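Shown here: the complex without one of its protein chains, the others still in place.
Take a look at subunit A:
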Amino acid sequence: MRNFFSNKKLIIIMVVVIATFGLISASVTLSNKRDQPAFIHQVGNDTIGIVGDVVAYPVNGIKNIGNNVTSLFNTYQENRRLKTRIDDLAQTKAQNGTLKKENHALKKQVKLNKTLTDYHKLSASVISRSPNEWQDYLIINRGSLSGIKKNMPVVSESGLIGRVVEVNKTNSKVSLISTDKSLSNKFAVEVLKKDGNDASGIIGSYDKNDNMLVMTNVTSTTGVKKGQQVVTSGLGGLTPRGLFVGTVAHIKKDDYGLVSSIYIKPATDLNNFTVVTVISRDVEDD
């Protein structure tokens, strides 16, 4: 025993190991509890974020040029495909406008100010992405000064991509829905069925092999069919109702046949972003 305590190096190693695990546990616990990181942490992140934004600007510019060149090659085929859909789109847009007005008027009549479907958008540029595999974070150039709050949902071009997990003054971190086992990706969603009785559930995991979101522990899948749309249900947290998540790919029973899992093909490519939109729900958190 005396030999052990006289071995200085061993004691130093032990102290470092204990301190490391203490540091990791403390930082995880504190970051989960707090809405915003500690002041000194924020100052550091904001300073690095501003420099990072400056560095990312030309790189994102080059990437956009690359994307534009790729788009240019697909223009002819895309144009033909879009032309067939444009008449339908104009009609849907007009109908959507009328319905919105009608909805607004009806809400006024019943003195309903804001509901779960009301939200506004905040655009942000992606300045970086975490190199750590199990922390698939995007760092965006908008923070609490722009009105961003922890747990706000984030969408890309066509669908939901994740949720804000840390807010600094001028930048924030977004955890992607594809992050394995992340506690932050439990989005409440519903499958829009034809009969109107939507099947509700929670996105519980992400299937990395098939690149699909999994709606777990669904008790009834009657009427759920491949290709049906999945949207957020607006229950819990800061997520509004009606954000497009993806489409139903297939249904799988669990090993005991009691509950089912609905596999959802994400609406957007989770590997490639330069600009994202943070969604701020108008109705207050419950």
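Miscellaneous remarks
Rule of thumb we're sticking to: a residue touches a chain if its C-beta (ideal position, glycine included) is under 8 Å from a C-beta of that chain, and two chains touch if they have at least 3 such contacts; residues count from 1.
Please note the rule applied: contacts and distances are computed from a predicted model.
Hidden chain, UniProt protein name from the list "Trehalose transport system permease protein SugB", "Phosphoribosylformylglycinamidine synthase subunit PurQ", "Rod shape-determining protein MreD" or "Substrate-binding domain-containing protein": "Rod shape-determining protein MreD".
Checked against the full complex, the one of A:48, A:122 or A:188 touching the unshown chain is A:48. Here the missing chain is touched by one residue of A:10, A:23, A:99 or A:112, and it is A:23. From the set A:39, A:73, A:134 or A:256, the residue in touch with the chain omitted from the display is A:134, counting the whole complex.
Considering the complete assembly, subunit A touches the hidden chain via residues 16, 20-21, 23-24, 26-28, 31, 37, 41, 44-45, 48-49, 51-52, 55-56, 59-60, 63, 126-139, 165-166, 173, 178, 180-182, 208-209, 211, 269-273.
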